[in-house]
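Take a look at subunit A:
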Amino acid sequence: MSAYLADVAALARKDLKLELRARDTLPAMLLFVLSTLVVFHFALPADAGEDAAYGLLWVALVFTALLGLARAWVAEREAGALDGLVLAPSDRSAIWLGKTLATLAFLAAAELVALPAFVVFFAPLDASALGGVVLASIGICAVGSLVSAMAAAARGREVLLPLLFLPLAIPLVVGGVGASISPDPGTYLAFLGLYDAVFAILSWAAFEYVVTE
Partner candidate 1 sequence: MSNTKPSLTVLAWGAVALVALAAVMIFVVAPEDADQGFSQKIFYVHVPIALTAYACFGLGAWKAFRLLATRGERYDLESYTGVHLGTIFGVLTLVTGAIWAKASWGVWWTWSSNQLVLFLVLFLFYCAYFMLRFSVEPGPRRERISAVYALFGVALIPVSFFAIRLANDFIHPTVFTREGPQMTGEMFAAFCVSWASITLLAYVMYRVELAGKRTDANLRELREALQP
Partner candidate 2 sequence: MSSADQYVAAAYGVFVVVVLVWVAVLAAKLSRLERETGELVQLARARPVAGEQADG
């Protein structure tokens, strides 16, 4: 078990180090989310309520995550390293977990910029809204890492990834927006937790089948 966790930690650390050196994905995500929020200001009519802004926050987060996910497996694919990882004597699901944690770190970094910007530009965020962001981010990265690996095996992968990901992201958007605007956010947070549990376990179990030749 501890060997498994050590593998996961090593894989996640590798991704973070690569990003620190290359610095191509994270700055793009930060800039993208800020630009999107600005575009949304112009997209919202003057009398749109606060609730509409929360909806747009979630659109921004989902598409920023897609940006990060599109690049999630690029390094492995270009170096042909995915085959090497798969052959290595570690459980293949550890690859998924490492990638998910690394992607989560990038998304969290983007959110650290996006959320204060949102509060400044649009509307306040309370604890339940933030809880929604945390839970939904986990779901986004768990499902996204798996789906991104699927797309990586395909032609036209840049276009395919959003098509595969967006239907799966719909429940997360519902949960996130609900946690932000509903008077009873507990239900939505519980729902996000349920989504995370179901799809994290599914992704964890299914990753091996997606990635072996």
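The definition used in the following text is that contacts are C-beta pairs under 8 Å (C-beta built on N, C-alpha and C of every residue); 3 or more make two chains touch, one makes a residue touch a chain; residues count from 1.
The set was built so that all candidates are chains of the complex that A comes from, given by their letters.
Predicted model only: the values in this text are computed from it and were never measured.
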If you had to name the candidate from 1 or 2 that touches subunit A in this complex, which would it be?
-> 1
Counting only contacts in the complex, subunit A reaches candidate 1 at residues 51, 146, 150-151, 153-157, 160, 163-164, 166-168, 170-171, 174-175, 177-178, 181-182, 187-188, 191, 194-195, 198-199, 202, 206, 209-210, 212-213
